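Every protein chain of the complex appears in place save one, which is left out.
Per-chain numbering from 1; labels A and B assigned in written order.
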Amino acid sequence: MVLLKRVLRSPVGAQVLRRLAWTVPTLVFITLITFIAGDLAPGDPAVRKAGMHGGQEAVELIREKMGLNRPLHVRYAEFVWNAAHFEFGESLVTPRAVNEIVLTGIQHTGRIALLAILLASGVGILLGGIAAIWRNRVADRLAVSFSTLGICIPNFVLAPVLVYIFAIWLDRLPVAWRDDPERGPWIYLILPVAIMALRPAAVITRLTRASMIDTLSQDFIRTAYAKGVPFWRTIIVHALRNSLVPIMTAVGTSLGFLLTGSFIIETAFLIPGLGSASIDAIRKADYPVIQATVLIFAVLFIAVNLLVDLLLPLIDPRIKEGAA
Amino acid sequence: MRGLLFWGSVVFLALLLLFAVFGPQIRHGPFEIVGSPYIKPSADAWLGTDEQGRDIFSRLAYGARVSLLIGLSVVTVGILVALIVGTGAGYGAPWLNTVLMRFTDGMFAFPDILLAILIVGIVGPSFWAVFGALAVIAWPSMARLLRNQVLSLKEQEFVTASRALGAGHWHVVFKHILPHLVGLISAVAMVEVAMIILAESSLSFLGIGVQPPTPSWGSMINTARTVMRSDILPLLWPCLILSLTILALNFVGDGLRDRFDPKSAAGG
Partner (left out) sequence: MRFVVPFLAFVLVLSGCGKGGFSKGAAGRQDHFFAYPMPNYPTELDPATVEDGDTIDLLEQIYEGLVQWTESSELMPNLAEEWEISEDRLTYTFHIKRGVKFHSGREMTAHDVKFSWDRAANPGLASPTVDGYMADLVGFREVREKVATEMSGVRVLDDYTLEVRLKEPKVYWPLYLRYPCYYVVDRDVVPADREIRRVEEVGATGPFMLTELEPKYATLTRFEDYHLGPAKLAEIRRPFVEDAQTRFAMYESGEMDWLQLERQDLRAVEADPELKKDLLRVPRPAIWYLGFDLVEYPPFAKKKVRQAFAMAVDKEAIINELFQGANELAGGIIPPGVPGYRPDFKGLPYDPPRARQLLAEAGYPGGKGMPPLELYYRVDRDDPRLVSERVQLNLKENLGVEVGLRPLEWDYLLDLRNKGKLPFFHLRWHADYLDPQNFLSFMLHTNARENMLDYSNPEFDRLCDEADREFDQARRIELYHQAEEIAVLEDAIWVPIYFQYDLELLRSEVTGLRRSGLGPLPHWTTDVTWAKN
């Protein structure tokens, strides 16, 4: 209790707690939407589950077993309880547990998203920095056009065009994902990760450039430079560190893009991730899988945003509540 | 350079609009089978034919019609909702503000396209499902933006002055607040239209958007992908026109913002 009081009294601590507390209604909102969506979905899950060979008895039995006869709020509570335990029941179509589908999905989607965000941060900070240092020069122009193109060209345009160039015309990269024990996964990830990274890289380039230009014009940089601190040291230690906050925000929001981008990229490259699993499920009207994937996406999304919000004050204690 | 891009984009969009209106009737209808599949561009089929032997030119034009129709109508609906909710929250009662902020928070917790996919997945794919799903995802961000704008306008001197002179709330909203939002709205609308067109084509690309035989750029890209080994042109046309459209809308949006809000021009 004492600890709690101390935390609450410190402005950052209180802010963190409030931020944490706000995720609760958001989670309720999201679980409610996914639950209702699953319940509204046409077709009787028990009939579907009974499959092609099931008669009326089988349907009743499954209905009983799945607990579909119970009132809505009980089932909602159970849905949330099970989801919290990562338990989503069985797929209506394949004899596989939803967990299994979703778990392999998360591994693929997560790997691509992480690689892409790393690539995007590297490229974005580099290009943004270069653009800011040589403002209005050729390098800056190139960086700005790259970011404009990156934001505007849809990934599902880029995917087939790059596949054509690199896989069919040049024949250097694979057309689509597959398990290949001989070559390993990396060569299969080059195109998907590069395409995924493009848009976040473009956004990060933009923000890095803007904030670096801002920082570079500040007095303390001029002072540091005047004091004889070498140019590159000034840039890296002072300017970049001071630009970290907007860059972090961009990285955070980009992760959101990456999650949704996975629908397109995983479908285009046939990667068995969360995105393609949910598209498959929609085509099969496999509602438990749709619910599970949507829920996981949303929770990941919230978690990433939460993490960014919580990390920001650590990086820059100047941030006061509401300023973010 | 900026001016050139802006006006170039305006001209492109104007041409696109003409293309969308008249293109499908110029030579062949979008559903008409004009010859064998995958004819190369010719005097008859200007951009060649697709997998069913239909005229790609006409289908691109019809696709433009679909995209612009969905883009413009969804954004119009979105702006109307956003205006009501945004001004309500920014100008009206604090509780309304809280409710709106928390609700949009919840909406933001869903990545945009995910919510659209969920809605289409439940309702089943069709033009109206796509329209509805995109309208649902379009308004919250605009509502927030307008609310912030209204909040800052409310504190401006000309508003407080008008209030002090005894003007009613409706008068203030219509005379002082809304006119100041026009510039911002038009800039945001362009970018929003681009986003909606992108989302619509994404859904079509995934096979859960506008359904065949109605052409959509996204579904044209998706089906042309399967034959790119032997025929690349049917893939390139929709890729090109979609990318150019999105670029042009963004340039026009940027240009409008620069014009109405000179402060942001420097930012780049």
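The working rule: a contact is a pair of C-beta atoms (placed from the backbone, for glycine too) under 8 Å apart; a residue touches a chain by one contact, two chains touch by 3 or more.
A quick note: this is a predicted structure, and the numbers were derived from the prediction, not measured.
Here one chain is not drawn; of A:R18, A:R141, A:R222 or A:R241, the residue touching it is A:R141. Only one of A:L27, A:I151 or A:A167 touches the absent chain when the whole complex is considered: A:A167. Although one chain is not displayed, its contacts with chain A can still be listed: residues 48, 51-55, 58, 93-96, 100, 104, 141-142, 145-146, 148-149, 165-167, 169-176, 178-180, 182-183, 187, 270, 272, 280, 283-285. Within the complete assembly, residues 31-33, 36-38, 51-53, 126, 207, 211-213, 225-227, 229-231 of chain B touch the chain that is not shown.
Here, only the chains that are shown with their structure count from here on.
Computed from the mean C-alpha positions, the centre of chain A lies at a distance of 23 Å from the centre of chain B. Residues 22, 25-26, 29-30, 33-34, 37, 40-42, 144, 148-149, 151-154, 156-157, 160-161, 163-164, 168, 206, 209-210, 213, 256-257, 259-260, 263-264, 267-268, 278-279, 281-283, 290, 294, 297-298, 301-302, 305 of chain A are the ones that touch chain B when the two sit in their complex. Residues of chain B touching chain A in their complex: 102, 105-106, 109-114, 117-122, 124, 194, 198, 201-202, 205-208, 218, 221-222, 224-225, 228-229, 232, 235-236, 239, 242-243, 246-247, 250, 267-268.
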